[in-house]
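Every protein chain of the complex appears in place save one, which is left out.
On to subunit A.
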Amino acid sequence: MAEVLVLVEVAPDGSGVRKTTLEALTAARALGEPSAVVLGAPGTAASVKGALAEYGAAKVYVGESEDIDAYLVAPKAEVLAQLVAEKSPAAVVIPSTPEGKEIAGRLAIKTGSGFLTDVTDIAADGTATQVAFAGGTIVHSKVTTGTPIYTLRGNSVTPEPAPGAAAEEQVAVSISDAAKQTRVTDRVVEQKSDRPELTEAAIIVSGGRGVASAENFSVIEGLADSLGAAVGASRAAVDSGFYPHSFQVGQTGKTVSPQLYIAVGISGAIQHRAGMQTSKTIVAVNKDPEAPIFELADFGVVGDLNTVVPAATQQITARK
């Protein structure tokens, strides 16, 4: 069976693979037999091999070097290009993160291939599905040159376990000077949350300008915690300083696709919709009956969030 390379996204805190990796391994099976590629500092592969075997990786290529961590993106693309040259895979599948997309672009140039970003599905003949224009249009596309490279949008494929041998193969890593031009001098974590990761969460409760203050975001957090959900925010909420930028959902924030998205005090501007329109179920709470978010909502409550949301939280908590 044809081999498909899947680039592994390792959780930054060393807790294993990100869910995006399991999704990519699952999607890759449509095209052939997935082989996982783990690139990072020495010791990276140790924490992730189990999960890769569980989700069907036949092989695990391990490329470890301090240089991969010390320089931005380019070293990973270089090692991956070397693997593509050696293994002639049928395709390469990469999680659609900012880094993943940069790697895909560089790899495409290095290997003379075409790429498709943010795909939500890959068919056996290589045709990919993409969602364009803030979710309004569904597109089918195909790579016509070289080794097809796909970046897979998070939460669009349900990870399915499959047995894999996960046979480890070390890759000799020697990074060229050309790939060592942008040095990463520090990695700073400004906030940590115990809630689920936005892009991986099954339920998201997002607050907008209507929440009115940073303190009042506790209303959003309360509902989120009662549902085991992640917290999101609109850009207006972020710009007003109610919530940190890393929780922003939308065109210039995160693209999310949870089972349930609850938009509270959010009007539903096109740039916000761009990041959440593919959510399976959308619920909105807004005091303005004309708010565009209601056009998207499966269920909408016209009302003041400050009364509706705390009452709902209380009822949900009481049901447990």
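Just so we're on the same page, a residue touches a chain if its C-beta (ideal position, glycine included) is under 8 Å from a C-beta of that chain, and two chains touch if they have at least 3 such contacts; residues count from 1.
Simple rule for what comes next: contacts and distances are computed from a predicted model.
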Missing subunit (named according to UniProt) among the choices "Aspartate carbamoyltransferase", "Anti-sigma-W factor RsiW", "FAD-binding oxidoreductase" or "Electron transfer flavoprotein subunit beta": "Electron transfer flavoprotein subunit beta"
Residue of A:V73, A:V157, A:I204 or A:V249 touching the missing chain in the full complex: A:V73
Residue among A:T117, A:N216 or A:S240 touching the omitted chain: A:T117
Touching residues (missing chain, whole complex) on subunit A: 12, 72-74, 77, 98, 101-102, 104-106, 108-110, 113-118, 127, 131-146, 178, 181-193, 197, 203, 227, 244-246, 251-252, 259-260, 270-271, 274, 281-283, 285, 289, 294, 296-304, 307-309, 311-312, 314-316, 319
